[in-house]
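Notes for the one structure printed next.
Here's a slice of the assembly, chains where they normally sit.
Just so it is clear, A and B label the chains in written order, and each chain counts residues from 1 on its own.
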């Protein structure tokens, strides 16, 4: 199971969370990554934790002021990137171009989607993984594995029907080790997390709990 | 073969083109539809031609000023709608919602895409049809069936791999009956046209030629 901690635009200390994640990853052999703001990528990468971008733009080298160039985030230490998060939804053609941009820069890709139909669509674009996150559950603390387990199994089926090599992660409302195990049992190969770790008083303890059942 | 004439924002007389299309459809038994600006839908529908919208918004009845409500275009006489045309690209989640909106209003749907990967993605969202239109060929007069026949066969394969019930149309650069026949031989069940008819001196003659090989 891959545990990806999305720091969004939260007022947390990205380096402190990264150090906690690096420590728990070392202690437990779990695969844990942290996705900070682009401006914090290099500081997070310096902690040694697996570092991801929250987004890359569908652009190449050139005149693209204000873009998030895949090569720039890779240069700053990112190993992968989210694409089309529900808070940064992209046009279909731009998801395609962002996946191509990330590949070009050597970044692993997770394309997010709201429901099984969109997961199938995302899988057709050839990313490494897709993630299903029902928007209505994001930030609620109610895990998708409990609120709507059919969405997770539906997403796993939809992705497999299009491309068996694409793995499925699930997100939205996950905050405990129990939720992670439940996601795994439904066929997910990873989870997306945010507030459960980023807003925790003790991110290290929160992460330890999250991977405790693996 | 379905021939859909997209009037875009061209300075043509939509009613004159619609009357020409209605006449040729009656004379030849070809299926021909006309997609005008939303403001011209009712005038076009009154000619008796099959009428399509160029776009519907991913919204339901409610507070959506400036949207193109599926129910409103159906009420004005549209029987179907394009979605995600390369000149009106939508977010993935919004293509999904626009397809759902169109279904709800009883509209047939064609989701446009640039290449076979995106055609597969569009097919996963369950529209009636998908259309492949390489943006670089739109308006060139060089038909995709000649410039890049692999894109058409690739699109047919990509759609079939995801959902066999989704038919494939092709567009970009089609202007003659020969192009339409070539598209059909590559597996397309219809064509999208625009300037070839809308900007023709004699739209009726242009349409007659287009369906002459069917």
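In this text, a residue touches a chain if its C-beta (ideal position, glycine included) is under 8 Å from a C-beta of that chain, and two chains touch if they have at least 3 such contacts.
These figures come from a predicted structure and were not determined experimentally.
K.L.:
If 2 of the identical protein chains are displayed, how many copies are present in the complete complex?
P.N.:
In total, this homomeric complex is built from 4 copies.
One rule holds for everything that comes next: only the chains that are shown with their structure count from here on.
K.L.:
Which part of subunit B faces subunit A closely enough to touch in the complex?
P.N.:
Within the complex, subunit B touches subunit A at residues 84, 86, 89-96, 113-115, 117-118, 120-126, 158, 161-162.
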